[in-house]
Structure formats: C-alpha cells, structure tokens
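One protein chain is absent from this view; the other protein chains keep their places.
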C-alpha cells in the first residue's frame, strides 16, 4: 500500500524556493541518510521550477523559456541539475538518492507548458498534440508556466500518462502536484486522471496535492485519489498560521488513515529562506522552541505527513533534537482515532489511543501567558503512569503542569480502565 | 458529575404530543422499572405543555389559558395530572417515579407565560415583575405560550432562579429546555442564565437543550453550559432523516464526552403517535428492523443520549430486544474517540476504541441494495476475534458480510497490534 | 383618484412621539389652515399609540393596557383625546379638522391588540374572534402592542374590514399603516387585505405604508395596493441620512406617479422632539439652511409626499419660507419623468421636464466644500432663460453658480430646442 503511514522527508521550497540545485539536494540527502533516516525520515523532494534555467529566488519569471523535450514534457534545467545532461532527466539524481537508502520526489504544476501548446508539440505515444490537450482559459493564478488541460479530452489523459511514465522511468517515488487541491470543483476531473496516470505509471509513487485549503466536503474524493493533500495555504513560521492550524486539524482529523493523509504542510524549522540575500523574517525560523514543540506535537497527533523545510546541514542541536524524538515521532505510526476534546481561545486538548498500549494526551497552551494545564476531566484510568514525551518526566496518577506561552505537554498514559456506570464518580467538566 | 455517561430514558412526545397524562406517564415508568432499568434506562420525561388543560394532540392552541401560579410559574394542569392538586406541582409524580428507582424529567419552553407579562405577575423572591423580565418582541416561531426574556435584566435571572428552585423542590432530575438551541446567537446569554439557575437549583438536574440543529461553532459554549443538546430538527421514523444524521454525527462526534453529549433526538420505535386518531405515518414505527438497528448503532457509536419515543407497554418482542441488547448499549459507556473513517452515498464506517479492550467497528449499508461490506482496509491486528453484536456471530481474522438495504454490522474486535512501519503490507484504500 | 398628486401635510411623530394630545393636534391644524393651506398643505396626521393612556415620550411601554372597544378595536385614550369620550372615537376631532378645510389622518400598527387575542374578543360583524385572526408567532420587532394576522384566514379580513369601516365613520382621510412595508414578502398578503379594506371602507382614504425601506422589487405590488410607501428607515435631521436618500431616490424615481408615491419620510424642520426634556440632538432641527433647501428640493424633484415633522406654531421665518416657496412646491404637481443624470460622491444633478413649459434642473453639492456647479453638459436649448427658484435670480443662456457645502441650486429653464444631429456640438462629458 502506498503511504500506509504518513510520509516523512525533506522539501526544498522553504530554503531554496524555485532555485534549488543538484548540489543542494544531494547535501541534504546525505545529511538525512546519516542523521535522520533511522527515525523514519526518507523522502527527498525537489520543489517547483526545476525546469527553469534562470530561477534564482522564490519568485517566478513570467514568460521565461522552460527546459522541455520535443513532447512538451518539462526537463531539469541542466545548468542547475548537471546530472540531467543528455536528456537523462532526473534518473541519475534519483539513483544517487536511492543509493543513500532514501526516496526521491519532485514537484509538478498541473497542466502542460504554455509554449508546448502554442508550438503544438506532439504528445508522446499518442495521436494528439499539446494544442488539443491545453485549455487556453485555464491558467494558474500565481505561476506563469502552464495551461490546465481539458480533462475530458483523451489528449489530456495521454499527456499525463506520458509524463508519469517518464517519472516512473526516472525512479521518482513521490509527486507533489500543485495548483490543484484548492481548485475544487474545477479540477475534480483533472485530479482523477492524474491519479490514474500515477497509479498506472509502473512505479509506486506517492501522490500529494497542493496548495490548500482543499475543501472538506471533498474528503472522500481526496481519499480515493490522493495519498496526501494540503489543508491550508502555505504554512510559514508565524504563530497566527500555527494557531489557525488547530481549527483545520480539528475538521480534518477524522479523515486520516492508511494511504490518505490530510497534510498540514512543511515544517519551517532551522535554516530557511537560503535563496534570499535579505528577507523580513530572516534566514532562521521565527518559531520559539515552545512553538516548534507545539507544531511537532500537533502534526504528529493529527498524523500529518512531515516534510522538513530547513537546510538540514545547518541544523543546530535543538532542531536536530526536535526531529529525532523517537517517542513523539512514533505517534504517527501507532495512534488512531485522534481528535481534540476541547478547543478554546486559550487552550486545546487532543487525545489519541495508541494501537499498542495507553493513550496519548496533548495539552496546548494557545495563549500568550503561562497557565496551568489540567486535564483531569478526561476519563483516565484510576491507576496510571504518565510520561511527558518532550521532557521525559514520569508521574503517577496525575497529569498536570505549568506551560509557558504557546507550549505543549504531550503525555503517554498507561493504566487499566474500569468502565464507568452512571453512578461512577469520574468527572470531566465539573 | 451530572450526566457522566449519556442519559437513557423515555420521553412522552413521540406518542402523546402535548397531551400526555399522569396515568400514561406512570404506566411507562412501571414498564421501564420492570423491563429496561437493568440495561441502564432510567429517565422518565414529561414533554411539552403539561400546563395546558385542553391540550389533546401534538398541536398547540394559540392563546389557550395556561395553568399558572401567582408568580407566573406554570403548573401541571390538574385535569391531566391529578396528583398536582392543591398546588403540589410535580412533586407527587416525581416521588412515584423515584420510588420505582427511576429519575423524573420535564420539558419547559424558554421564557415566561405571555399572560404573566400582560398581567404583570410578581417574580417570586425578587422585587421584579414578569413585565420587566419579558421581551415583547421575542416569541417562539412554533409555540404560542411564552415570551423570551431580557437576559441581561436582573428580572430574567430572578425568574429562571424561581422556576428552577421550584423544580428542585419538586424533585425534577432532568429539564429539557426548548426553543433555545437552534436560536444561537440570539439565546446565548439566556442559555447561560438558565444553566446557572439549573446548577444553583439545589438539586442535580440534567440540562438538555432543544430543538436542533444547535450550531457547531458553538460547541465549546454548549459543553460548558448544557449536558446535552440537539444536533438536528425533530427526528422521526423516516429514512431520509436517519440518513441525514450520519453527516451530523460526523460533525459532532469529537464533542462527545462526560457531562456533555450531542443529542440525535428520540428513538421513534414501537408504538408512536398514540394521541392521533389518524396520522399519515400510522401509530407504529415506519422504520424497518434493519433501520432500527442502524439507528441504535449510530446513536451508540456517537454516544448520543437515548430517549425512547414509543409507548413502552405496547412493545413487541423485536422492539424490546432492540432496547435490551446489553453489548450494544454498553458502547455508550465504554467507547471513546469514535468517528467515521469513511462516508459515501452508499456506505459509512465508524470506528471506536473500547476503554476496556478491543475496537468497535460499525459498517452501515446506506444504499437501497444489498452489498458486501468489506472493512479490511482498516488497520486491524494480525490475529483477532470479532463478534457481531446484533447477530452474536463470532469470526476469526475476518470481518466482512453481506448487508441488506439500510442495515448495519457492528463488530467488537479483539487482538494485539504489532505497529506498522512504512514497509508494512497493511492496506486501506489499496 | 386617491392621491392624484403627492400628499402634503403635518405628522405628530417628529415632535410628539407616542404622546401627542388633542390640544397639540388642533394647535397645528389651526396654524396650517392659516399659514400653509394655500400652498397645498392639507393633511393633519396623528401618529402612533393614540390608544395608550400612559404614553409620554417617543418610547413604548411593553404590556401597557391599551384603550380598546369590546371588538378588540383600539380607541383614542380619552385622557389624551377628550373629544373621544363616550365611545365617539376620532369622529369629533376629524370634524374639527375638516371644519378648518383640512384633512385628518391617523397612524395604525398592522394587526390587532395582543390582549384582544388573549381575551378572545369577537370581531364586529363576523362570526370570528380575535383569537382566530391573530398569529401568535407574528410580533413587531420594535413595538409591543399587536399581533400580526393570519392573512389567509377570513377572520383577518373581517377584522381589517371592521376597523376601516370604523375609520370611515370617524371621517379619517389618511391611514399610515406601520410595521408592514419593510416586511415583504411576509406581509405581502396582509397588505392586500388592508388595501381592500381601505378601498371598501366607504370613505376616500389615502393608504400610506411604513416603515421603509420597502423592497424595490415589489414596486408594482406597492403601486397597486398603496398610495405611498416609505423608501428608507426613519429619516431624521442628520446629513448622512439625507445623503443616503439620493441613492434611494434614484432607484425609486421611475415609480412615482398619480396615486402611488415613493415616500422619503417626514421633513424634520423647525421645532422637533418636543416630548423629551433632553435629547442629544436638541429640540430644533440640526439641518443647516442649505441642507433644508437640499432636502426640500430632492423631495420635490422626486415627487415624494411632504409631511412636516416640526411643531408648526414654533416655526421661525426661515422655516416658514421653506414651506411656502410656491414655485418649488409646484414641481410636485407639474413635473414628471424626473431622474438624476449623474451622481458621484461630490455632486448630483437631477432633471425633470415640466408638464407646462421648460425643464427643472437641480444641482446638489454633496461635498463638504464650496464648489462650482456646472451643468452645461446637459442638453439645453440654444437660447433660454433660467430662474433659480430659491434665490429667484434669473440668468440667460447660462446656469452655473458657486454652491456652499450641502447646498443646492434649482433652476426652471425655458427655451426652445432645435434637435441635435450627430454633427451637433453640444457636449456633456467632454
């Protein structure tokens, strides 16, 4: 099964925008193999515009010529990805990543290159041309590269088939398809033919849909057609965005499960925005340590995929510790049926059973002030041991603590329940 | 703690509308004590207009004079509730119910009687009159009895205090307050002062809010101020209403917990509509047996309160069996973190861990056709025993079955998980 | 034809609220007969709650007992209207007003008195009672006196017939029916039966509907069922309300015509709010002289009914001059097809042909600054004489002027057009 647990890896966007190079990709892959792989991290994903020779920041350059084969399929820009010379595409780079024991992923934009439509390039292995597949009225609002396709025209299936077969030949394990998840219902049919092309590519490829928010009412369609999909717009290192994720996570939590994972987006930790000389938020995460714990806890409790955004080789000890807390990370694999039991402006509490033993309880301080977090209202065993997974402190029959602003406590609670009757004295709200 | 588990009982509305009498109430209480009590059923609730002497059907008679004391507090109509003679109110009836080992509840409309406002009755134990408490512009859309109150005026708190103290003296254990839950945000403040009056009444009273749908975005306010609240408009024995409950249940499931229960409304089973000579749907439930199992299963999985709507003394063997399936009913007490893992037009699957051992899995056939229900995609133990709780059949390492239209299978699955890694072969969507 | 030209008169609300007395009414009637009648002013209208004995300000007292006959028909409170003694109603007062050569009007609330419904009063000349006619769920949002009626029940027609026959017997010439015009479509049917009762009353009664805004899309229904209807909520002496009237007037102007007049509400000029000891806006109009000219000009150009709001006996010379400018007032009778030709944040220009000769042109300075008003763009005759009707200045072949903040120029332009061909040099926008 594809993506039987939430995918974990690294993505180039948060540090390199549209400009990432082969050397940068390899450097991060090597770091992951050495320091992170044994904790479950495995995907290395090259984000947007690897086919644009002049890309050098997070921005897009309208009407810039794109590297493309004669069938209108985008190819890595050789000046940025030297191993792609002689039409080899990403095959050599994927092999290098695989040799490290990792998996290789790429970003694509929905559709086909505009110039391929204007030139009328033939579609590989089909009687059609890009002119018939492209929809002249369907352009992305924020990126100038592509035309969307007439999803009901056979040329569209032919085109997506031709590119996914190429990705499979390259050895791509993960495709992040962009300009598509927020666009329901306009792209519903296009998602279906992309999903089909992915499944028929001949290789096991995780399909990820961006950007968010994907619409909640399309949950079942998403579960059938994708392995993960974004639930918000781009996530960055700003507290209001993290705070807003609690509502999103609450709405989507029931839809997490093997093969289909609501995605809270990349983790902006460590060294970010390396492709800018100056940026208002600087080149290191703005999140406090407390906020980073809160983010990791929420992502794990909701079983979001985890994609690191920072340049890994610049990790400091705290960042590395955040990414290698094995007891926290294994929640992604062991928990199920997670959900919040309360959420107010000041606090939020999530609960999830473990498939092995016990219950995970996360208590978030969403406020700007220190506060006592008291979760005695939750139905707990009469006798239990609780371990807080960030501090590793153990307590018996008691789980409360003081938490600073934006911080979290995450307990693993083990004990035995004696089930309550109406005369039981267990208490939640009172 | 009030309502630490979902309340279970009987309510007079579905069979007697606005017209129920003391004899009818006692007859059902006696039946409950004898046949149902040991399965957890305990509340006997007198629904709307017990203060209206001429009520004789489900309908309301505008401007009918209501039985009322000199403080503008409604009293049981003595022609219908003889034990209320001499101003004793519901105290004698509550005692009779208590002597059966059961609890006693009543329905009230938000506000105060219109005539009490026009007459300017004094409010007991206060310097105010009903004229100051009542809001002349606030009337119920469907019942003609009351004016809403100016919730920010001290006369309103004085009035609600005066009636809840009277209910406490009568020995009322359960109050279903109507014309209030769907009316957010208009009634938000009024809910707070009713909740306060209830808590300060001097007696432990479950507070239930009607009608639905209560607004989802008010979930935390509801949890703080009520023990149960309706999530839909009145529920009756029609498949489209039952089908629609699946969406409601999905939205509300994360908000169920000790002391606060989203309420899917009464169970229209057995003998209904006894106060009509003729009714288009007749005087017996229109639900098929399959649909009744589906309803009971959904209500239990979502941990809704259970209030039987039918005349108990007319139960047939099937109805009685439905209400006395101990293994099904105990899901209400033992499960937690329940939620659907998929819902389409044809099928729905719910999962809930048991606090004791194992997992409950309910597979609903929402379609009009027989279909094979296959839940192998759910992460199950490698070795397990499954018991279907309606048929009592046990299987090992396999839980699928054929289900007829609108029917359900409800398994209790016990085994041990070995937690999955990414290389595991478990499958959900394929 | 009823209301063949827009009705002009005086209404008690702006100065006396709910508290006006017979002496106050008569004092204003005598002033009108002496000073205003010859300019076209003729209606004397007693506004809301003439049946409430304790009314003494603009406010309503919830649940106050109302003066009422045995058929549930409201009667003038005798302590306020002594001539109504012995059940004579408004007949004596109407006669006094008629003897002055004027017409008499009253205000009513839609529906019947709440207490008449609770008591079950019989409806005069019918087999019904008020209990059957009244709709317990239909109460006014801002006044506590009445229940709305079940417009499709014959008891409702019987009740309205009984009150309008009484008004006809009293000699009432004008009825302002309130809580009805803003309430489309809920009151659509009730408007029809009131209109029918009015037409069949046996007396020629102008029917006016309040409050506004009446919905524009109901224009044809209004034209068929009423003689005037409010196009805004209550209008008072505040510039933002006057400014907002320009948009309303623009939308409604095409619907003005004999028998049916969109109504911009009373003219808050002179001595206002006489029933308050203190009021934030004081007891004299807050409008500047310029604003009063602007209001009178807009009302006349759009052919709104004119109802003076101030205590007439306290008029100062300016106020009197405003109400007796014959050339301005006759626009109400002579113009047709009026409409704005431009409206921006700073200025607005209205044009209306005269049925006799020439064109009326009004140029409004809506800004806070003095500005030159230049209307040369309008298609004017090559040779013409223009008279500005507020200053009485005449010019030839030129109509521009400087205008202070919120002021207006209103010209009557006479000349002969030679119709333009495409080669003509006339200019509007350039």
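Residue numbering begins at 1 within each chain, and the chains themselves are lettered A, B and C in the order written.
To be clear about the criterion, a contact is a pair of C-beta atoms (placed from the backbone, for glycine too) under 8 Å apart; a residue touches a chain by one contact, two chains touch by 3 or more.
All values derive from a computational prediction rather than experimental measurement.
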For the full complex, contacts between the hidden chain and the displayed ones involve A, C
Taking the full complex into account, find the residue in A:34, A:118, A:200 or A:398 that is in contact with the omitted chain.
A:118
Write down which of C:70, C:85, C:152 or C:220 is the residue touching the left-out chain.
C:220
Thinking of the whole complex, not just what is shown, which of A:96, A:124 or A:140 touches the missing chain?
A:140
Which of C:26, C:341, C:385 or C:414 sits in contact with the chain that's absent?
C:341
Even though one chain is hidden, which residues of chain A still touch it in the full complex?
62-63, 114-115, 117-118, 120, 131, 134, 136-137, 139-142, 144
Which parts of chain C face the unshown chain closely enough to count as touching?
1-2, 4-5, 40, 42, 220, 223-224, 250, 253-254, 257-260, 330, 333-334, 336-344, 351-353, 355-356, 377-379, 417, 419-422, 424-430
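Here is the rule we use: only the chains that are shown with their structure count from here on.
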Once chain B is fitted to chain C on CA atoms, what angle does the rotation have, in steps of 5 degrees?
180
Centre-of-Cα separation between chain B and chain A, whole angstrom
41
In whole angstrom, the CA-centroid distance of chain A from chain C equals 65
Touching two or more other chains - residue numbers and ranges from chain C:
none
